[in-house]
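To keep things clear, I will list the structure first and then write my remarks on it.
For this depiction, one protein chain was excluded, whereas all remaining protein chains were kept in their positions.
Letters A and B mark the chains as written, and numbering starts fresh at 1 in each.
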Amino acid sequence: MTDATLHGGHAAPRSLLATDARTRRRKAAETRFRLYGLTAVGLGLVALVFLMWSILGNGMGAFRQTYFEIPVELSEATLDKSGTRDPAVMKKVTTVGYGKILQKALEAELAARNIDTGTMKAKDVMGLLSKEAPADLRNMVLADPALVGQTITFEAFATSRVDGYFKGRVTMESAARDSNISPEQLAVAQKMADAGLITTQFNLGFLSMPDASELRPEAAGLGVAILGSAYMMFIVLLLALPIGVATSIYLEELAPKNKWTDMIEVNIANLAAVPSIVYGILALALFINFMGLPQSAPIVGGLVLTLMTLPTIIIATRAALKAVPPSIRDAALGVGASKMQAIFHHVLPLAMPGILTGTILGLARALGESAPLLLIGMVAFVKDFPAAPPEGLMQPATALPVQVYQWTQRSDPAFVERASGAIIVLLAFLLIMNAVAIILRRRFERRW
Amino acid sequence: MSVGLLSLIVLGLAVLGYLLGRQRALSAVKGDPRALHSLPSYYGASVALFTAVPALLVMVVWLFLQPTILETRTAALIPQENIAASGGNISLVMADVRRIAEGLDAVAARAGLDEAGIQAMRADLSDMRSRLAEVGVALGANVDPAVFEAAKTYRSLGNSLHSAMALVVLLAAALGFAFALWRISPQLRARNLVEQFIQVLLIASSLIAVATTFGIIASLVVESWHFFRLYPAGDFFFSTTWNPQFRGGSSLGLWPLVWGTLYVSFIALLVAAPIGLMAAIYLSEYAGPKMRATAKPLLEILAGIPSIVYGLFALVTVGPLLRDYFAQPLGLGDSSSSVMTAGVVMGIMLIPYVSSLSDDIINAVPQAMRDGSFGLGATQSETVKRVVLPAALPGIVGAVLLAASRAIGETMIVVMGAGAAAKLSLNPFEAMTTVTVKIVSQLTGDTEFASPETLVAFALGLTLFCFTLALNVLALVIVRKYREQYE
Partner (left out) sequence: MNDMRILDRDVSANTTKITARGVQVYYGENHALKDVDVDILAGTVTAFIGPSGCGKSTFLRCLNRMNDTVASARVLGEIKLDGEDIYDKRVDPVVLRARIGMVFQKPNPFPKSIYENVAYGPRIHGLTRSRSELDEVVETALKKAALWNEVKDRLQSPGTGLSGGQQQRLCIARAIATSPEVLLMDEPCSALDPIATAQVEELIDELRAHFSVVIVTHSMQQAARVSQRTAFFHLGHLVEYGETGQIFTNPRDPRTESYITGRIG
């Protein structure tokens, strides 16, 4: 062994500027590796953009709705023979009756505008309108009996196929293969649009109306789902925040360090990783089977989401409590405060922004959770709004994410648009909650 | 008296107790708070706590137990032949009893009947079915007199239990109120008392987490046990066919579901692990602070998106795309829901999960390691590949295991993207099903808890729970060991 061996690599000092083949190879490998990394980040971002683009592209249509504007004569003779304008009496005229009025008004309008319906049957002309339209008209009249005797301009929902035609989802070719609509009907609809009988407006009903049946996607809304989700979030906030904070205070500030508290901690860490569907099974077995609470009720959903959110809130709260420096506790104890007073007067207020941030993020997770809600019967078709709490908590409702799932299970493709629209609403809520959490953190975060 | 009103009364009493307690403590020392052991508000708080907490606890326990008591007492009234008539299933009869009982009030209100009138109603003399239908209670068959009597008992017993509850709760509140108020004297250590009370409440809260775990395990084990009494465990664990029949004679083999679950998870990890890991490496080793500050939160958005969104993405976009551009041209099938669809979408969901965990772990490798390598003239990629990654390997394995556990427990993506056919196939473009999909499909709709077809969901849930728990514990142990190495 000589020095020559050890210095074999550089027998003579080479110039720093000369690069040999090996260095070039290593450079190339470096560049490749860097590129792989960049590609990975890029793929992740592309996936995000693609996901958003797909949801927005499919769902924006749900916020716009095509309406027929038809002058309708609400004659007293058919609607209120007694002339008392008493809604209880007027209820005797059924939806079918209003359907006939609407049909007559539509035919009259078509004739007045010289729109030729060709050989189409009256039923098919009426088929351009949503099946919900007569019921809408009836509700409108019952709500305001003074309308009887007047001629009003009624905005009737277009059926989902006509709606889709004006949004580009339905074409003449697809209509030819569709049993729900024919190209002739679409041609008439086009003529009506040319005549100015059709408007497209922001669809406020999508946010406020309850769900509608399989045949009326154009009338399906998120009202009940939003209310149900709100009830559940209310329950989660009411239960998970105090219980989570109490647990964290005990574990972080008061509990002795022993096997028992160790077990509680391991337990909480594991609960955070239990699949959500397992919580659904727990809710089904415990709340519904054993305790006999009603299916589809927001109270059950709220309870199960509370149990799911608790670990998140506990973990966030403990981190916030830990971030308060011990000197604050010492200062309080030093002037003779009890341990409880030190915690409740000093530590907890200082930890509050962190706790609230964690709670909001926990709520956001709970809002998007659907699997456990499927098992407690929230997939049911619910058309009636639940009452105000507390009774409403026991009445059937749905939730935003479950409503999405339910709509995807229906065969009419118009529901895909509704489902994507519902996702946009859900994401908007999540965005707001996260933004609030970030602002809270930015504004009140304290560095010690 | 409704539960809400009752709680309000108790809380009102507690507020009153607070004011009176404070007042009484102050008047005992002639308005000089310095002579008291504790601050006056603690005396008030002690009364309020003694009033509200025991009373509300009694109420909660009562509400918990009442349905069970009601159920057993009423079930005893139903003759055996009625149970036999509905397929030997008492729960079906009891469901009717509950619904009739609920309908009775509405019927009575409609007909203007009083309590005695309801008791006098007879199912064999009037057509109860149509009268109930009028108030929105639809029944499958005519009302049997015995069932109707049971329903009447159910209703009246329920009402009296409810009144008894109100009485007991109010009594508890009043007793607590009186006792606490009577105890107040200047020597009473009110602060210590209140603090002990609060400490007990805090401990009780922390036990809820334990109770949740206990509840999960108990409900899974008990219902699984019921399942295994009806269906041989050997068939469940070793059979390779899954074919539930709602008329009986189902084969409920676990394997096709486990295969589907593992296959989907495998593809998800195949997508998420390399992308997540490389992204983490890039962001922690290469990216400048600006890039890091933008790309990292953007990637983490993916983790904040609910799984239902991914499910819809799989159903409407990815599924048809994979079918039209891969499965059909390659002749591998024409189903838009497939293992591939669910796997790819789930992989996207898991990217930020893997990347943020790996990021933490890569950052935990000391800078001295990197310096040592750079000082020897290694390039950045050589340093990452030969020093950082080997050092971080245990932690990264832990991160991938955690991601795997999430993949196995994920529900919505597979429900909407993987399909429902239980198959043992290698073709990734075929629709297959997973454990979670079957839990959902066996438990949604009208569930009836006596058939193995429904109860199997609990056995599946237990399998899933054990699987994910084992993975999590393993991953946490590995990660913790790894952290200790550098502390």
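Here, a contact is a pair of C-beta atoms (placed from the backbone, for glycine too) under 8 Å apart; a residue touches a chain by one contact, two chains touch by 3 or more.
It should be emphasised that the depicted structure is a prediction, and the values quoted were computed from it without experimental measurement.
Visitor: For the chain not shown, which residue from B:378, B:397, B:450 or B:476 touches it across the whole complex?
Guide: Checking the options B:378, B:397, B:450 or B:476, the one contacting the hidden chain is B:378.
Visitor: Which one touches the absent chain: A:22, A:177 or A:443?
Guide: Going through A:22, A:177 or A:443 one by one, A:22 is the residue touching the chain not shown.
Visitor: Among B:31, B:289 or B:329, which one is in touch with the chain left out?
Guide: Checking each option in B:31, B:289 or B:329, the one touching the absent chain turns out to be B:289.
Visitor: On subunit A, where is the contact patch with the chain that was removed from view?
Guide: Touch set of subunit A with respect to the missing chain: 1, 3, 5-10, 13, 15-17, 19, 22-23, 26-27.
Visitor: What does the interface between subunit B and the hidden chain look like in terms of residue numbers?
Guide: 288-289, 366, 368-379, 382, 386-387, 390-391, 485
Simple rule for what comes next: only the chains that are shown with their structure count from here on.
Visitor: Provide the C-alpha centroid distance between subunit A and subunit B, rounded to the nearest whole angstrom.
Guide: From the centre of subunit A to the centre of subunit B is 19 Å.
Visitor: Of all residues in subunit A, which touch subunit B in the complex?
Guide: Touching subunit B from subunit A are residues 26-27, 29-30, 32-34, 36-41, 43-45, 47-48, 50-51, 54-55, 58, 242-243, 246-247, 249-251, 254-255, 263-264, 267-271, 273-282, 284-286, 289-292, 307, 310-311, 314, 338-340, 364-365, 367-371, 374-375, 377, 379, 390, 401, 404-405, 408, 416, 419-420, 423, 426-427, 430, 434.
Visitor: Given the complex with subunit A, which residues does subunit B contribute to the contact?
Guide: The touching residues are 2-4, 64, 67-68, 71, 191, 195, 198-199, 201-203, 205-210, 212-213, 215-216, 219-220, 222-223, 274-279, 281-283, 285-287, 295, 298-299, 301-302, 304-313, 315-317, 348, 351-352, 355, 379-382, 384-385, 402, 405-406, 408-412, 415-416, 436, 439-440, 443-444, 447, 449, 457-458, 461, 464-465, 468-469, 472-473, 476.
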